[in-house]
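Mind looking over this structure? Questions follow.
A single protein chain has been omitted from the complex, and every remaining protein chain is retained in its original position.
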Amino acid sequence: MNEQDLRGLIEDVRRGKLSRRGFTRAMVALGLTAPLATQMLMHSGVAVAAEKPVYKPTKRGGGGALKVLWWQGPTLLNPHFAVGTKDQDGSRLFYEPLAGWDPDGNLVPVLAAEIPTVDNGGLAEDGTSVTWKLKQGVKWHDGHPFTADDCVFNWEYVTDPATAAVTIGSYQDVKVVKVDDHTIRVEFKKPSPFWADAFVGSVGMVIPKHLYEPYKGAKSREAPANLAPVGTGPYLFVDFKPGDVVQGKLNPDYHMPNRPYFDTIEMKGGGDAVSAARAVLQTGEYDFAWNLQVEDEILKRLETSGKGRVEILPAGSIEHIQLNNTDPWTEVDGERSSIKTKHPFLTDPAVRQALNLLVDRASVQQYIYGRTGIATANYVNAPEKVVSKNTHYEFNVDKAIKLLDEAGWKPGADGVRAKNGVKLKAVYQTSINAPRQKTQAIVKQACQKAGIEVEIKSVTASVFFSSDVANLDTYPHFACDLQMYTTTMTQPDPGVFMRQFLSSEVASKANKFQGRNITRWQSEEYDKLHQASEKELDPVKRAALFIAMNDLLIKNVVVIPVVGRPSVAAAANNLHAPLSGWDNNTYALQDWYRDS
Amino acid sequence: MSRYLIRRLLIAVPSLLGISLVLFTMLALAPGDPFGELATNPAIPPSVQASLRLKFGLDDPIPVRYLHWLTAMAHGDWGFSFVSRMDVDKLILQRLPTTIGVIGASQIVALLIALPVGVYAATRPYSIFDQIASTFALMGFSLPPFFTGLVFILVFSVGLNWFPFVFRSDLSASGLAWWWEEFKQCLMPITVLATFQAATWTRFVRSAVLDVIRLDYVTTARSKGLPESGVVLKHIVRNALIPVVTLIALQLPIVFSGAIVTEQIFRVPGIGSLLISAILANDTPVIMGVTFVFACLVVLFNLMADLIYGWLDPRISYR
Partner (left out) sequence: MAGSTPASPTVDAAVVVVPPKTRARQVTPWTDAWRRFRRHRLAVVSSVVLLAMILAVAFGPLLWRVQINDIDFTAMLQTPSRAHPLGTDDLGQDLLARMLYGGRISLAVGLAAMAVSVVVGTLVGAVAGISRGSVDAALMWLTDLFLSLPPLPVLLLIIYLFRDTLKTLVGPELGIFVLIVAAIGAFRWMITARLVRAQFFALREKEFVEAARALGASTFRVVVRHILPNALGPVIVAGTIDVAAAIITESTLSFLGLGFPPDIPTWGRILFDAKDVLDSAPHWALFAGGAIFLTVLAINFIGDGLRDALDPRRVM
């Protein structure tokens, strides 16, 4: 798949031979994001109009109570402090961005009057700025008008390092200028291929200037509005107990007609995913449940109760196995997996290929994840014609054995292969989570058959995913041979995501293990491709560069992708809840309604 | 007696200080950090974490942080949660009524079951009643609450559809309807907790009563022709109460700290669930706040138990 192939596909879309959705799916399967795919189409002049979700209610309110379950409840309601998606989801009840991402990667206006394009003059041709027109007549919940000053303030608030906002990454490289009361211009320091970051989606929620101005910077924690949000969203704030419940009631002045439908909303937290699924699908106590990391077998069984359905949306998360390029068992300068070392056997391409053949993705999908994890080598889901010929996935123990034999790894007396005194013994770690432990069991069994001894290790998630510099069990330390977890592509642009394999990003003691390159794989070729992608303004050329990077990763077995993980939710049968895998679950909360 | 009390109370202060120091050090040394989730998100620059750590004083040496905590605590400032940025005392107060209601009720129910059943079983050891009570009790603590809770949900919520299994702290009903709803949603968590607790206590009560029931003075009382109920209550139970008081004193602080597993299953927003989520998020100020109050209660109740021993058996002397 190169630039020309991509252009060919776009041409197919133009001629109607390939649906827009089909194109988006293909791009997602290639490891790109739906928003980038849409950008490619737009740039190539293929008209993109977001499909408006069906909305039947003809008047505001009257829908009664909406009860949703977030098994990890929101712990704070300031979107700029959001620690995880749960906090963003909770904030979205009250706060809104200028635009959100729909499931096909289209931008849909929320507080913006329209989506900026080159045609309507919103986008600068040279990619140095974007101008947003704001909706008129929008009011904060306390009656203050929403204006351009609020947007400019959000930028100032977030970029003040003393505020310590987690959204700073989306705002620090731009400058936000007020053009008039209802127009702002976001100026980029250099031509930027991806412009829809600040003020868009989960990082784009706007907080009111008149309540937050005194609490910018060091005093950011003390703002009373942190705990009692005043936004522009469809619901007014009623009550908040961190980790337990968020309550809201209908906003009678909401800026979209006939919305919202429900009179009150309750977002309940706590418990576990399985029982959350049970409460929606089996007993119908709740209308909606979020992020159901539950085995599909269980979901299917619960669905047979007929009270609700499971919603599965493509998203950019990939469960993958990382291969350590450095030696985790030798300490150099007090550091294990130091970049100064080389892994004793994982640097042998034959061993890497063999491991790739020993991961039975089809079984992992079929018997563990089902609909909630689609086997992938990054390429499989795409339509026939985009499947790359040189990368595919295969489970073949015999072939793995042959590869190892040819490379000189001979089985020893204990059945474990060895070469020059190096034994194929690997420690394989992951976080504690039932599907992961089962995947480990499946991989371990296959490896055993091929003469690779695998020791399974599992670390409690709160330790594994921490950034504790002193603890060897965290994933950035990677103090073992193989490890598995899901990387989530939270941001719509793959550029940031792809930084994870840059030579300059190698995690090490020197950078307190904050480098993003965990596998410690280094490739000049990859670095150059990434460099090029940062300057490329043509989204199609850029996509081709990302695909080339992706190819490199797969060809060298830097990582072994196992399954792509869509976002999974459960909804009551009579609930209409438009969802998107590229934005928060609550991104279109105003459009939710119930069949009467 | 009062001198003993004063001395014990005076000892309690340094001993609580010692406990708080050990707690703080252990929590500070325990692996994990509150901003781990930020680290896994490639969109958040590492500098955010660094500035948060600086802002919350996490990079200071542990003794300095302890002194900060202690002086603030002495001024009534409990600190604030790293995760929700809310004041710790406020977070605890939000959860306290539910915890005391649910856990307290379950402890009372457990006691109401355990005392009569245990005493009755011990007065007729190895009778049919004793055997059945023993079997149930043993089953009660062989099966963990995560299991019994689930069985309850499957039977009463899924199967019979009698009770909800998601506990709501924001019931919209009022008046009698509110009490009815509250009763329905409390029933299962209280029962699960109470059966587990009652099972344990029944065994202890039975054993304590068995210890005294065979003593000579009981036989003497009986041979004097005193009515059986009087013998049981006045001569046996009172003397068997020492271990029971000990156990209750050990258990009562839990009314404050909650029951983590049961709260998790039924989504009861008690202090147990606050504590466990704080622990999983390494939210030290909240963990410290909850465990320190818990420690105070442990010390207090154990002290009270010591005083009650003397009242139950005047021969016990305090020196």
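We call the chains A and B, going by the order they appear; numbering starts again at 1 in every chain.
Definition applied: contacts are C-beta pairs under 8 Å (C-beta built on N, C-alpha and C of every residue); 3 or more make two chains touch, one makes a residue touch a chain.
Since we're looking at a predicted model, the values are computed, not measured.
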item	value
Residue among A:Ser363, A:Asn396 or A:Ser523 that touches the chain left out of view	A:Ser363
Hidden partner chain, touching residue among B:Ser2, B:Ser142 or B:Ser229	B:Ser142
Contacts of subunit B with the absent chain, listed as residue ranges	11, 15, 18-19, 22-23, 26-27, 29-32, 125-126, 134-135, 138-139, 141-144, 146-147, 150-151, 154, 158, 200, 203-204, 207-208, 210-217, 239-240, 242-243, 245-247, 249-250, 253, 275-276, 279, 287, 290-291, 294-295, 298-299, 302, 305, 309, 313, 315-317, 319
Absent chain, residues of subunit A that touch it	274, 294-295, 297-298, 301, 363, 366-367, 432, 434, 437-438, 440-442, 444-445, 455-460, 463, 471, 473
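Heads up, the rule we're going with is that only the chains that are shown with their structure count from here on.
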item	value
Whole-Å gap between the CA centroids of subunit A and subunit B	40
Contact set on subunit A toward subunit B in their complex	65, 69, 72, 75-76, 81, 83-84, 161-162, 164-166, 168-170, 172, 203, 218, 221, 226-227, 239, 241-245, 247, 264, 266, 268-272, 275, 278-279, 282-283, 285-286, 461-463, 465-468, 470-471, 473, 475-476, 487-488, 490-491, 496-497, 499-500, 511-512, 514, 516
Subunit A-facing residues of subunit B, complex	31-33, 35-49, 51-52, 55, 80-81, 83-86, 91, 94-95, 153, 157-158, 161, 164-166, 168-170, 172, 263-269, 273-274, 277, 279-282
